[in-house]
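A single protein chain has been omitted from the complex, and every remaining protein chain is retained in its original position.
So that you can tell them apart, the chains are marked A and B in the order they are listed, and the count of residues begins at 1 in each.
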Amino acid sequence: MTTTALNENTPVNPNEPVSRLQREFQAGHFVVSGEIGPPKGTSIEKCLHEAEEYLKHTVVAVNVTDIQTAVMRTGSMAISHMLVDRGIEPIFQMVTRDRNRLALQSDLLSAWCLGIRNVLALTGDHVAMGDHADAKPVFDLDSVGLLRAMTTLENGSDMGLDAKGNANVLEGSPKFFKGCCVTPCADEVEPQILKLQMKVAAGAQYVQTQAVYEPAAFEKFMTEIRKRGINVPVLVGIVQLKTAGMGKYMNTSVPGVKVPDWILKKLTDASKEDRQKISIDICGQLVREMKDMCQGAHLMTLGWDHCVPDIIKAAGL
Amino acid sequence: MIVADRKPMEEILAMLAPYKRVLVLACGGCVTVCVSGGEKQADLLASQLKLAAAAAGRADVQFDVDCITRQCDREFAAMLKKPLDQYDAVLSIACGVGVGFMSELAPQATVLPGLNTTSYDASTAKGVWQEYCGGCGDCLLAETGGICPIVRCSKGLTNGTCGGTKTGKCEVSKDMDCGWYLIFKKLQAAGKLELYTKVRPAKKWSKDRNGKGARRLTHKELMETEEFSK
Partner (left out) sequence: MRDVDLTSAAMAKLTGTTELLDREWAPCRNACPVHADVRAYLEAAAAGDFVAAAEIIRRDIPFASICGRICHHPCEQNCRRADVEGAVAIREVKRFVVEGLGASAPVHKAILQNKAAVAIVGAGPAGLAAALDLAKLGYRPTVFEKFPVAGGIPRTAIPKYRLPADVVKQDVDWIAAHGVTIVTGVEIGKDKTIADLQKQFAAVLVTTGLAKSRTLPLPGADHPRVLPVLTFLEAVAFDQPLDIGKNVLVIGGGNVAVDAARSAVRLGARVQMMMLEDEQEMPAWWWEQHEAKDEGVTFIHRRGPVEIVVKGGKITGLKHRKVTRVFDEAKKFSPTYDDADQAVAACDAVILAIGQMPDLGFLAGCDVKPDANGRVLFGINKATHETAVAGVFAAGEIVTPPGSAVEACASGQRAAKAIDMFLSGKPIVLNDATPPYIGTIDAQTADKLIRCDRNPTPTEPADVRAKNWNEFEHTFPEPTALAEARRCMSCGSGAEVVVDKCAACQTCFRVCPFDIPKVTDVARIDSALCQACGLCMAACPANAIVPKGYEPHALRDRVKSAVGKLPAGKKVVAFINGFHADAASWTGKADPAPAGVAEIYLSSISRLGPAEILAAIEAGATGVLVVTEPAGADRYPTTMRKAHAYVTRVRTMLKEIGLNPDRAQLAVRTAANRAVVVAAERDCMNSLIR
């Protein structure tokens, strides 16, 4: 029943897609990805069930978060692997907060061995944001360093050197579809663009963005990065707003996210029973407005995974 | 300069509870400059300890105060009024260096830390000290506009802001500057923004404290022999 990939060391065509996600981009399709968060504990059935029920047939790939917001929970690699087993393509999120370069490289090799092909390199929220504030933050590498590590592994060596100062040669190397993240609507976008440049230079092949609610700002961002020669596919991030309060919270607390008043008003005005539908409509509208600016959308429904099919419908995809 | 802050009093009291003859040992170096471990602070601490002992009904305890120019140089130990091992315990209010070195110089003595050593700081305003250097052993400041990302970025990142930057502040606290945002602004102002995106090899954390024992600086021309014991 396992579909563990063969550990082959065959030369690969650099353009040969390693995953369905990469293939879809190459085919020029508008790509939708979803996201699940592993639970705190061993009861993983619910999250797997929702992935199978609502995401498997609606999205191209599913992000699996990695100890999101530094709140300890089941690991991303295990759940990603289980998605592979269930015929769902995972996007293995990897943060640099909790592992040094040894563990990161090792886990990348492990993930490849477990059939995981899409990796999203993230720095990760600070431990101070989560439920283990006294933990030692690692950050041996950052997202750029992790992307470089992946590229290095793909090239058949690791980050270390042997006694003679030569790169260590791997016995068999992986091939990933390497993604990264960006915040397009940050109050000061220039550092974001510079960082994105660094990530792409380090090997990033696609981008999933932080939540975007302002199509105009997003368009400006897209124009700017394309102008600068950043041509990798971009999936615009859509975080489903369940209530106006959540929108307000994001405005005050989530860096680089601005929820405009019209959205807050719609949510405020909606009756309790209508709220979910309104929420779906908002997501759909946002995707509709931005789909021509980018190559896909990344839907973050935060537990309302059952809404994904309706959002896609509402988006007219 | 090295900055240290007094340990919580309950911790000090618990540490000293078993001892009768205690020396509060100040250091005339960095901790005097940051007004945490000078002779005046030793006087005040001894005063507090005496009052605490009196309140606890302990008449048998004795607190002396001494101060030497620096607790991190062998020669200054000669300034001590009394050998440290004549006390049941020595509460050093130097940085951790002083505590460790005094303990090493007086093998029989019990030397305890009165301060928590925190950082390498500059005095940025009256009564304010702020960390500027992480002592990582692999200085990056040439590429970061003199702003240390190891210290100023909560995550110690070496390649730009992370997604947690918001209006120039860090995700960890709205009172905390985003280190890389500061670097961005500084490099932008200095017309050296190309340094921001420069490809930096993964940081050599081997130069930081890393389990290979104490880091050591040697100036051969100043050494008596090239061999040394430790």
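Criterion: a residue touches a chain if its C-beta (ideal position, glycine included) is under 8 Å from a C-beta of that chain, and two chains touch if they have at least 3 such contacts.
These numbers were taken from a predicted model, which means no experiment stands behind them.
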Neighbouring shown chains of the undisplayed chain, as defined at the top: B
Which residue of B:A52, B:L105, B:C139 or B:L193 touches the chain not shown here: B:A52
Residue among B:V33, B:A77, B:L105 or B:L193 that touches the chain left out of view: B:V33
Of B:D5, B:D43, B:D64 or B:E131, the one touching the omitted chain in the full complex: B:D43
Residues of subunit B in contact with the chain not shown: 8-10, 13, 28-29, 32-41, 43-44, 47-52, 55, 67, 69, 123, 126-127
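Simple rule for what comes next: only the chains that are shown with their structure count from here on.
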Centre-of-Cα separation between subunit B and subunit A, whole angstrom: 40
Parts of subunit B lying in touch with subunit A, wherever the complex brings them together: 154-168, 170-173, 180-181, 184, 188, 193, 196-197, 199, 202-203, 205
Contact footprint of subunit B on subunit A as seen in their complex: 97, 101, 122-123, 125-126, 128-129, 137, 139-145, 148-149, 159, 181-183, 186-188, 190-192, 194-195, 197-198, 201, 210, 254-256
